[in-house]
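Shown here: the complex without one of its protein chains, the others still in place.
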Amino acid sequence: MKLLKNLLKSPMFVIGASLFFGTILVALFAPLFYSVTLDRVGEQYAAPGAGHLLGTDNLGRDYISLLIMGLRSSLYVGFLAGIIATAVGTLLGIYGGFKGGWIDDLLNMLTNLFIVIPSFVVLILISASFKDGRSLTLIGLIIGATTWTWSARAVRAQSSALKSRDHIWLARINGDGTLAILVKHILPYLLSYVFMVFILQIASGILSEAAISMIGLGPLDTQSLGVILNDAKSNGALGDGVWWAFIPSTVLITMIVFALYLINTSMEGVFNPRLRK
Amino acid sequence: MSEPTFEVDHLSLHYLTRFGEKIHAVTDVSFEMKQGEILGIAGESGCGKSTLVNGLMGLFIPPLHPTSGDVKVGGESLMNRTPQDIREHVLSRKVSMIPQGAFNALNPTRKVKDIAADVIVAHEKGDRKKAYDRLGERFELFFGAEAKRILNAYPVQLTAGERQRSVIGISTLLNPEMVIADEPTSALDVSTQKIVIKMIFDLLDAGIFKSMIFITHELPLLRHVADNIAIMYAGEFVEKGTAEQIVFSPKHPYTKALMGAMLSAEPGQKSRKPVAIEGAPPSLAEAIVGCRFAARCPVARPECRQNKQELRMFADRLVRCDYAE
Amino acid sequence: MPSETPIFSARDVVRVFGSGKKLVRAVDGVSFDIADGEIVSIVGGSGCGKSVLAKIMLGLYKPTSGQFLYEGHEITDQRDHWNEVQAVFQDPFSCFNQFFTIRAQLKAAFHILKDKPSKSEIDDRVDAGLLAVNVAPKDIEGKYPFELSGGQMQRMLLARIFALRPKVLIADEPTSMVDACVRANILDYLMKLKVELSMTIVFVTHDIGLAYYVSDRLFIMHEGKIVDAGTPDDVILKPTSPVTVRLLDDIPEIHKEWIKR
Partner (left out) sequence: MLKQHPTARFILQRAGWYLLTFLVAVTINFFLPRLGTSNPVDIILAKSTGGLSAQAAREKEESYLKEFGLVKLDGHGNILRDTTIRTVKVWDAAKQASVSKPDTLIKPIKASSLDQFFTYVKMSLSGDLGTSFQKYPKKVLDVIVQAVPWTIALQLPTIVFGWIVGNVLGALAAYRRGMFDRVFFPVALLVSSIPFFVFGMLLVYYFAVVLGWFPAMGGYADEIIPSFSFEFFGSVAYHYVLPFFSIFLILAGGQAIGMRSMGIYELGTDYIKYAKWLGIKESRVLIYLFRNAMLPQLTGLALSLGTMIGGALITEMIFSYPGLGMAMLSAIQNNDYPMIQGVTLIITTCVLIANFTVDIMIGFLDPRVKAGLQMGGN
């Protein structure tokens, strides 16, 4: 469509998209090119050198392998939480916005109630109660289940604005049922908006995982960028100047989130004026 | 007779778009205005009316650039002056503007009196206290007892008519020489429109401002508001004369078409069949040879497409068509 | 021969929105009859309730109280109703979905007809509808709504009506967003609907000049009530209600005195 062409012209989008998909490619295909292993490859906190280009952690494990595994888990949690939060939010948002009346008020009240309660607190409480068996997927589910309020609020505003447009009236006198109207006449207009919300939800998923891992409630069954940072913190790597324990992981998280924000901001520039017309 | 309060001499304006395209939005516009005169400018949407407005106020902010010509207010030229100079010495003092949609022209989070005071403070020395008294008097002039309520209200608390009249009050606070009204009543319903126009007449008669350019596409309205009317098409004046001449004996084919397309609820009008004009105005990006209306003109001849049409005197008004009769 | 029973008959129809302090009586006790094949205009300023009345006629809103009949019976099944009663809306740009081609949306209109014609017949009727508004089918082939001008889009709405050929058309402010010179075209096509398809048309507009020109009968609406009704000349020359008098007086007409200076 015409709009996608303008999008590809905006430098912000191109940089953001290539950065983000670059990390995804690295996460997916790195194990083919690099032997990812968790066994000892050198001394404790050995500085970057032969055999372990990015040094080793407190157990002498190769940081490149850890970072690759960490990247995969963080992206996995990001996408999982993003999909759940966006799906739940969009469904509630569209249905509430379109239906209107007391259903809309009820859903809106629910959203406004849960958006104020800090999702971070809910995250801690739930993770704390799953003492053992805190897997990556569980963390993704919990993050998704606590951050849907953002997408619900954004999508609801858009869908209730769309409801009064004439093409909805026209669709009804064309004999389209509520479902047909939602899918054919509401969703296409929201698609670009939902995608922008999805991008932000992925970013918040990655950040939340890092946060929850940093306070020791991270996944127990795998590495993640948050777990790496937490290990660096708890083993005092910071104080001993072991920069390779936390700087690479920091750069990775920041780069992913930065790429996502770039995509979102560039899309807002292209799509928003049209949506507001 | 007093020398003209407002002179426009062969003014041409163009837009420089990002892709280096040059769009000649206004070409070779000239007219003079005397004290107390109202000039109506009518035309379809996209004929360059709004561009002309910015030009007449000296607001040449990129991508809008002046190609040639001059605009003088009370003898003082507005050409090649810095935006700050224009802001300080011209806007609100010499030339003022009444925007189209008045219902969101006022800052929603600020009281009417504060916006008005901002205008006075921006242009004249003296404290805000004095400014409030002065604008209080001025608003009482046309709002009477309602003035106090309106001044202390937020725009959201006023009706569309009250908002539009407040905008007119604010735009004419410093007794400008020329007021440019860009479709001031198009969004209002009929009875409110009448009240607003009555207010404009009262202000003009009281000498609060010296002359006005009234822009609208509703010719019946212009018939009652304007002394003279200029019909604009694709960036050019195609006909300019007194209101009666234009409305009752239009000469240029486009003016005739505009009058023909009008519908009025007057007895005996039921049999008169309105005639539409097919097609759309030409794009102003490329240079156009000959008459710009030729493509849509019912009486166009081959010559119309070759030679450029000049504004000439015909039947005691200006017409840009060699074959008008 | 148009049938005897009136197309629309309203008896004290009321429609309210909101509740308690914020109750708005959009339509406040309206009664009228509209005969088959007649063109009626409903004229009024903004907020007089004319659009709400139009939506009641279209069966999109149910009256809060009072009785509104279509061909003698209440509107119970919306789909049946839309089989015979169709509409043209005000803003051509927001009338069409930007994500589907115009032709696809014109064909989608047939989804409402009970005895759905065959695919080829639908295509023929769409082509006929386009030709009826002087648009060659190939001109809009594969085109999306944002690629056309306001005037052309308004014609597409009319092409849809020419293709569907309903019994009744509700035209809600059909010309208010269109330039003066194109407006005359739209009116010609609307008149064509009456002449060629003897369609009953209800106009909703604030432009009394338009109403005066097109309609057999006029209703003047103000704050949810019909304050004046009759043939255009009756209403214009012999207005009964003070509201109509003021309305006519406030409209700037060329030959009439407006504001003394």
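As written, the chains take the letters A, B and C, and residue 1 is the first residue of each chain.
The working rule: a contact is a pair of C-beta atoms (placed from the backbone, for glycine too) under 8 Å apart; a residue touches a chain by one contact, two chains touch by 3 or more.
All values reported here derive from a predicted model rather than from experimental measurement.
Colleague: Out of A:155, A:253 or A:270, point to the residue that touches the absent chain in the complete complex.
Modeller: The one listed residue touching the chain not shown is A:253.
Colleague: Which listed residue (A:4, A:128 or A:161) would be found touching the missing chain in the intact complex?
Modeller: Here the residue in touch with the unshown chain is A:128.
Colleague: Can you say which of B:107, B:283 or B:306 touches the chain missing from this structure?
Modeller: The missing chain is touched by B:107.
Colleague: Tell me which residue among B:8, B:41, B:71 or B:97 touches the hidden chain in the full complex.
Modeller: That would be B:97, which touches the missing chain.
Colleague: In the full complex, which residues of chain B touch the absent chain?
Modeller: Residue positions of chain B that touch the missing chain: 57, 59, 86-88, 90-93, 96-97, 99, 101, 104-110, 115, 118-119, 121-123, 154, 156-157, 167, 170-171.
Colleague: What residue numbers in chain A mark contact with the hidden partner chain?
Modeller: Missing-chain contacts on chain A: residues 113, 115-126, 128-133, 203-204, 207, 210-211, 214-217, 229, 232-233, 238-239, 241, 243, 246-247, 250, 253-254, 257-258, 260-262, 265, 268.
As a convention for this text, only the chains that are shown with their structure count from here on.
Colleague: Among the chains, which is located farthest from chain B on the basis of C-alpha centroids?
Modeller: Between chain B and every other chain, the largest centroid distance is to A.
Colleague: How many Å are there between the centre of chain B and the centre of chain C, using C-alpha atoms for each centre?
Modeller: 33
Colleague: Measuring from the mean C-alpha position of chain A to the mean C-alpha position of chain B, what distance in angstrom results?
Modeller: 52
Colleague: Can you pull out the residues of chain A that are in contact with at least two other chains?
Modeller: Not one residue of chain A touches more than one other chain, so the list is empty.
Colleague: Please list all residues of chain C that touch 2 or more other chains.
Modeller: In chain C, no residue touches two or more other chains.
Colleague: Can you list the residues on chain C that touch chain B in the complex?
Modeller: It comes out as residues 45-46, 149, 151, 179-185, 187-188, 206-213, 232-233, 236-237, 246-248, 250-256, 258-259, 261.
Colleague: Chain C touches which residues of chain A in the complex?
Modeller: 2, 165-167, 169-176, 184-185, 188-189, 277
Colleague: In the complex of these two chains, what residues of chain C are touching chain A?
Modeller: By the definition above, chain C touches chain A via 58, 60, 78-79, 82, 86-87, 89-91, 93-100, 108-109, 111-112, 146.
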